[in-house]
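Missing here is one protein chain; the remaining ones are kept as they sit in the complex.
Read from first to last, the chains carry the letters A, B and C; within each, the first residue is number 1.
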């Protein structure tokens, strides 16, 4: 990580801000403050340019035929697989499957692997802090199989401790599916410890890394997760692409769930033999530009280094939390979780969407709603919350403006006039 | 279609060539001749720019919250749905589901609808001319259900006539899945007549429009297809996006097959109620930039008009076929199918990939292989073929260079030196 | 302040060219009306009564929901109830709707609902007819909040449709 910037440099660096074109957007007359990074992060120029280059210079299909232009596309596509594997600390690149996103990746594990291993009477453990993408698939699988969905207990920070997971485990537990970082509470799981508890109890461990990949370097070998999923668009990459990492011997056992071009070995009239992983799970034309763009996003993260990004996010989040806490009508549901840049809060007596209207008027983009986690809302006993989510390219001034806007939230009807 | 260009204008128009940056690529020292349009078409600037604009100006998530920037993204995304519906002649835009591509769309129909309606003992009709994406899903469904996969007979052009379909129909036929235009033979189906035969026999009709959408305007209401699938990247749009059109009342009956954000209505601990179509089938973050790009591609096609494109493709294909036929060692498997721009051929005694090497050296990009249709290869009794596929932006000069390269194919070992 | 009077003020303000000051006076009035409906919602709370047609609607863009109950007597609306979780626009709008449409005929109600839709879509509409609801005209410049504002009206529209269906069924079976 020798090439990564130190915090001080990062702070001063206009260069970083220039790399993200969306940072210059003016929203309702104000330079936009984008505090909705946990929904979708901004995309640096290098990623956008790489995709434009694909469409302008070698925008062809991959893995089909042997001409030079097709080889360039195929090569860059497959080189990205290697890059992703390195990024995750995976031992082999063919344990990296490209998907449409985290949701598709988790659904793939569930409908293929889950369907294979879970039987009636088994138990599947999730938490109430899961995003719907890591909750509903398991819930539906349990329902269809006659298995039992079990919710591990959350502590007050919104995470499952290894002890809590241990308590939820029984001899019937077949699989544990938990987030790496929560998208509502920003809680950070000790993935390695949780995976160990699961494995020691004879269960598989699936990790939803949609938020985790952004803020916390994962090593799939050290943590020993069986599956890990994430999306491009949250990691400064494009929409339409995501990754499922799986241990190769597990992938190897999994049947494909989509059928089409490039995933077959031999198609006979009444049956088909399928290619090995990862291609077995990559039917049809892949999101080629998007995979290449994701590779550039990973280059970007590697260039700056997790360390510098993390420090910056924690710093910004801590001052935002401190200033918000000074406002008596603000309730912060996760006052201790700085690492993810996520602040989950409400303003007393003001519907979160009404408050969001004021933030919007002030050019501040954040999110109001259930954040695709109705189970978590139930745990918080809220219909909805506000969520500010910060990235390393945000600034103190932006935090200031955010806090000021919070003070105006009571005038929510003003937006109508 | 008043704004579409006439053929003469189209032919002369440098402007068109300038709209496709990839047309200026130099390949192995020659200006590239791209005759691989059936695999993936080139992307015009307007499409690339629209996606860049998304990432630079409003690259946020959709359908979440109510701020202005999110509204812009959501609005453009949903406006594209209306545009696609209009383009297909569909009556309502909520019968348009966005997917990762044709393959994902056909798999969705198969695993959700097919799984719902097909029972043991039923018959599913496909043809040997299908792309794997419209063959293997049905084959596997039949296998899993104990249903029977039936192949309708192809005529010498490589298509199923309404009479041939009629012959294949039995009272057990539950579903018919056929291409609109074949990706190997370029044969064009009479979709309306085939759908009628299927419906009269009490079966559903699924149409694979991956190639058809490019060359033949479809009206889903007039043809009365139950489902129609296509990809963005073949229609001058981006990778990573496709469309499933379905009759709304059929979509309404279908269970979702992927679970996650934005496709739910209410998530309870042990069960979930799902949103109405199309969102029921659009779990998680969609390929937002790609959908917006697809909308621009449709604008592009609408601007020029099918009519002008078709005439141009037919004209270029007919001269290419004529000139190839003058070469004694060339066998053309589909000498009568000009409409699709697809020429399926082999050169006697030369492995298609060896020939492709010479074309590549000459800067000509075409495809060799089984074209993701091993059943069709069996029908042709070939391991593989060459396939040139032309688009309206190709030129007579390019056809000339293609024919000249064909004459050199015998020197295929030259590429090694 | 009688309803009558409110209407006058409003139509006055909106039929002439206004100074900045008038405008903000107007805004103050409108805000008061909205806040009043938000804090003291009319016809809030549901009833268990088979004579009511009940419609549950969810706003997909935020996840909030609203239930509207309508009871008709012949071609006249007798009572409207409403209950839900929503933002100020949604809740106040539902309250205004319930007040405005109660005791109207089915046809009149349908027309008023349409007028409301026209207003929030920034199209010409009949200001005189909408009562308190014209205080929500600012929604026209917040397209992303149209769904909030119309949720109650949509629910009522669906309820009216159902009532008419039922009435048609009844008279057919007679």
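Keep this in mind: a residue touches a chain if its C-beta (ideal position, glycine included) is under 8 Å from a C-beta of that chain, and two chains touch if they have at least 3 such contacts.
Small disclaimer: the values here were computed from a predicted structure and weren't measured.
Touched by the hidden chain within the whole complex are the displayed chains A, B.
The chain not shown here is touched by just one of B:26, B:326 or B:416, and that residue is B:416.
For the options B:196, B:353 or B:378, the residue in contact with the chain missing from this view is B:353. Contact with the chain that does not appear here is found for just one residue of A:117, A:193 or A:275, A:275. Although one chain is not displayed, subunit B still touches it through residues 351, 353-354, 357, 368-370, 374, 383-384, 412-417. Across the interface with the omitted chain, subunit A contributes residues 63-68, 70-71, 74-75, 265, 275, 279.
Note that in this section only the chains that are shown with their structure count from here on.
Using CA-based centroids throughout, the chain positioned farthest away from subunit C is B.
Centroid to centroid, with C-alpha atoms defining each point, subunit B and subunit C lie 47 Å apart. Distance between subunit A and subunit B, defined via averaged C-alpha coordinates, is recorded as 31 Å. Annotation: 40 Å between the Cα-based centres of subunit A and subunit C. Across the assembly, subunit A contributes residues 353, 357, 368-369 that each touch 2 or more other chains. Shown for subunit C are the residues that touch two or more other chains, namely 62, 145, 148.
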